[in-house]
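Here you go, one structure.
Note that one protein chain of the assembly has been removed; the remaining protein chains are unaltered in position.
Coming up: chain A.
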Amino acid sequence: MDKSLTRYIWTHTRREQIWVLAVVLLSMIPYYLSFDLPKQIVNGPIQGMGFTEPGATQRFLHWAPDIPLIGKVELFPGLDLDRMGMLIALSLTFLGLVVVNGVFKLYINTFKGRMGERLLRRIRYELVDRLLRFPPAQFRRLKPAEAASMIKDEVEPLGGFTGDAFVQPLMLGGQALAALLFILMQSLWLGALAGGIAAVQGLIIPRMRRRLIALGRERQLTARQLSGRVNEIMDGIVTVHALDTTNLERADLSRRLGEIFRIRYDLYQWKFMVKFLNNFLAQVTPFVFYLLGGWLTIRGTLDVGQLVAVINAYKELPGPLKELIDWDQARQDVEVKYEQVVEQFRVDELIPETVQRVMPGLARLPGPLNASSLVLRDDSGNLLLDHTTLHIGRSETVALVDDHGGGAEAFAAAIGRAIWPASGKLAAGDVSLLELPEGVAGRQITYVPAEGYFFYGSLLDNLLYGLRHAPGPSPRRSGATARQFQWCQTEARAAGNPPLDMDADWLDVESVAPNARGAHDIPDAVMAALSVTEMQDDILGLGLMSHVDPLEKPDLTRRLVEIRHALRAGIDAGRIDAHVVPFERDRYNEEATIAENLLFGTLEDPMTQMPRIIQSPEVRSIMMRGGLAGQLFDLGLGMATTLLELLGDDPAQDVLLNDLPYLTMEDIPDLRQLVLRVTPGGLSEATRDDRMGLIRLAMFYVEPVQRFGLMTPELARSVVEARNAIHREISPELRAMIEPYDPMRYMRSATLMENVLFGKSRDTGTRAGQSVRAAVVAALDEAGLTRRVMELGLGVNIGVGGRRLSLAQRQKLNIARALIRQSEYYVFDKSLSAVDPRTQERIVCAVVATVTERGDGASVIWVLTNTRLAHLFGRIIMFDRGRVVADGGLDTVSAASGGSGIALS
């Protein structure tokens, strides 16, 4: 990227700039013409110059230019018009010129806007492209938030400036000159005067503003330092107090604030000084015009029309001049911004573009992995790996183990190109991994770091992320979509962006690991990888928790309702051992909340819809009618009393509220007051707010959960009666919110699991709790729906960075993502550190077996956190302080490392 913004803009928009300049110059002609017209109108038809005799006419639009060598050629004879006709014709010409000037302005501004946006797109793309080509160490120097804000915010003004970079000074300069020239032509004296004052303005003001920019930069710097100091004092506050240095810090802060004040005050003084001068210079010219021009007119040297025209033309001068001065300031501003951004993105060791070019098709590594005298260092230059020479061939299973230091980890990271060699060579065959196209190294070597990144999107998208190397066939486009696509491509090229089609089929089936029959099948590969990493159950769990719309998948939901009935029949017959309390129209479900029992259905958004329904006039009158309100009031009071007793005066007891989502610690003082105000059975005396408060509390009571012993058979009966009344009597609007528990219907607002269970069970974490899930899973399996539910699980969005999954799940998914790809080397760098030891052993064993069984010569390299798993590998390389101390089979390495105390099996 060019060092200076002006040069950068010129390099990339030269042709457009010249074109728009030409248009601007052309636009000057009508612009200049429009100056002369008012004088003609006033002097001619209005004041009657040339119309002294009655019936006199004048020639309008006579066009006979003098052409050299040919002489005068009459192109248009013109029209003879009388005084009134001339007035109309000239006025219409004036109107026409206004329109023409406007259209020119419109075209020029649009064109400049497009040019600026293209350049902005180009700069942003170039910065992002550089980011993708940074050497790994650069990412530890540049803060991500800073890079993002540079690409997004800091370059933004550069786009706006692009259009003005060359056109603005020329156009404004041209306008100013035109105005000046016109004044000069009318009156040499007045013109010279206006020119002189303009020159003073144009020379002094930018010079003064330059100081403003310098002061602004200084202000930014001192403010940044101040916030750094405040931060530092807060970090070190203990030390400050302990050593009694608060007054030293006060002095320091006061000095800094004084410095900021000085700069800011200076800034104000300059700013208003510049403003004053600018305004004064702009105003002093008309003063001179009136005085001098008036004097000349009175003396008869200047006619009135001329003076009016001069004053009119002068109106056009301060505008362009002021804008020109502003332009200069903007230029200096963006120039500085550009330099600062580009500085951050200028890196010596950028990955060459050729290494990252789009590579369709599959190419193999030029040879096996070879490290010769490889030296690796961390960012501060500490030695990680010391002159190591290693050869890792095909069909090997290698465990890398660290005794002291991080040599094994660093070596694996170097194979994954996450660390670049400080010296020596790491190559495939005889080609360095860094020179090898990423299209080969990034496909034939699958590197799995401990914390692989997951992108926002579905689980499946993330699993298949490693298969999207190059755009495949584009979708068929026709009509408007095709035109739209064509436009996108043209625009991309115009801004120097690559015309890659994001909507193309990027999935590369050829690089999918083959299934048992040797075919490349994506669903098979996904399922196999999930099975090896023991993720199937997790995915199934996500599927069970997902929501399905019966309108979108009618066949699936219909079958799920069938399973619901089969499961119920099995439980009732004692064939299935699971404790689920079903929803029954005329029975109270003791495992559900009172609210769930009352509404007898699910809500899309319970937190807001529940209070709306409970407080509706219909529901309130139903509750009053059956005496339910009184019972709920008493229950709420009992609940509040027990809760308050449990909480005591101890604010640390707020953890007791963890299971009560509807109550927070802030509500407690109010609740305490409320309990004092009311008495059991005192519904009728209580205020409306107190009633609602207690009834709302009661709504969330579940006897087996809170165990306060407040639920009675009478209350249960009243709730069921009210339930039926509610479903009969509430307004259609409220009824639409409730999806009733109907044994024949699939509920959209409930999870798949809830739909199949169609009842309440408590998840206890014991076998009794697991048996419910097991029963559902077994029922799905029997119906052959497991795979479809897993597909639902794969469609679940895993959040930013995969945060909706646990670390262990992310690590397993990371390995699954690697296994889906077919590679020559699989490098796992402490990839299972968060998984418990028993599972870790099973997964490592399964991964090694899977890759070996493929029989395509692929090798597994694993940096072990748990060295006891080393016996699962054919070859063990032990590193100690960055050097290989033992290399060979289990026996050899055990013997060699006898003294280190590391257990390898």
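Here is the rule we use: contacts are C-beta pairs under 8 Å (C-beta built on N, C-alpha and C of every residue); 3 or more make two chains touch, one makes a residue touch a chain; residues count from 1.
We take it that contacts and distances are computed from a predicted model.
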Identity of the absent chain, which is to be given by its UniProt protein name, from "Glutamate transport system permease protein", "Glycine--tRNA ligase beta subunit", "Succinate dehydrogenase/fumarate reductase iron-sulfur subunit" or "Cyclic nucleotide-binding protein" | "Cyclic nucleotide-binding protein"
Sort through A:648, A:680 or A:743 and give me the one touching the missing partner chain.
-> A:648
Selected from A:141, A:207, A:707 or A:787 as touching the chain missing from the view | A:707
Full-complex contact with the absent chain, from A:244, A:733 or A:836 = A:836
Which residues does chain A use to touch the chain missing from this display?
-> 642, 645-646, 648, 652-653, 655-656, 706-709, 764-768, 836-838
